[in-house]
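With one protein chain held back, the other chains of the complex are shown just where they sit.
Moving on, here comes subunit A:
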Amino acid sequence: MALTAGAPESHSRPLPSVWTSADAAGTMQEALEALDTYKKKDLTKVVVRFKAVGNAPIMKQNFYKISASNRFQAVIQFLRKELGWKAGDPLFTYINLAFSPAPDDTVANLFKSFSTDGHLIVNYSTTAAWG
């Protein structure tokens, strides 16, 4: 039984040998440097395409290049500004007419998983559209 889900977390238990490092003392620095590499901001830009749903106003320009490292929250704020929405005005945003992503999802992650023809399609609506 390799897996022990549900075991109390407080138990002291060694790692399965397959995960342990043979030369651990020297590896911490290397590991921290690896983390720094993965933490570097993704400077690429991706195309986000906004599409109005229902009664939402249509935007004159609906293609924007947005830094991939942005959170989806930043996309929502950008959209609100472009639409001239005031705080409290309802705005619902969806990807591919299907779901609302978590606001801390990054544009890079969403683009990798959900882009269509090189665009990330963001639908917006003034009423809840897909529950």
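Operating definition for what follows: a residue touches a chain if its C-beta (ideal position, glycine included) is under 8 Å from a C-beta of that chain, and two chains touch if they have at least 3 such contacts; residues count from 1.
Simple rule for what comes next: contacts and distances are computed from a predicted model.
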| item | value |
| --- | --- |
| Chain left out of the displayed complex - its UniProt protein name, from "Inner nuclear membrane protein Man1", "BPL/LPL catalytic domain-containing protein", "NADH dehydrogenase [ubiquinone] flavoprotein 2, mitochondrial" or "Autophagy protein 5" | "Autophagy protein 5" |
| Absent-chain contact - pick from A:N70, A:T106 or A:N123 | A:T106 |
| Interface with the unshown chain - residue positions in subunit A | 1-7, 9-16, 18-25, 27-28, 30-35, 37-39, 73, 95-96, 98-106, 109-110, 112-114, 130-131 |
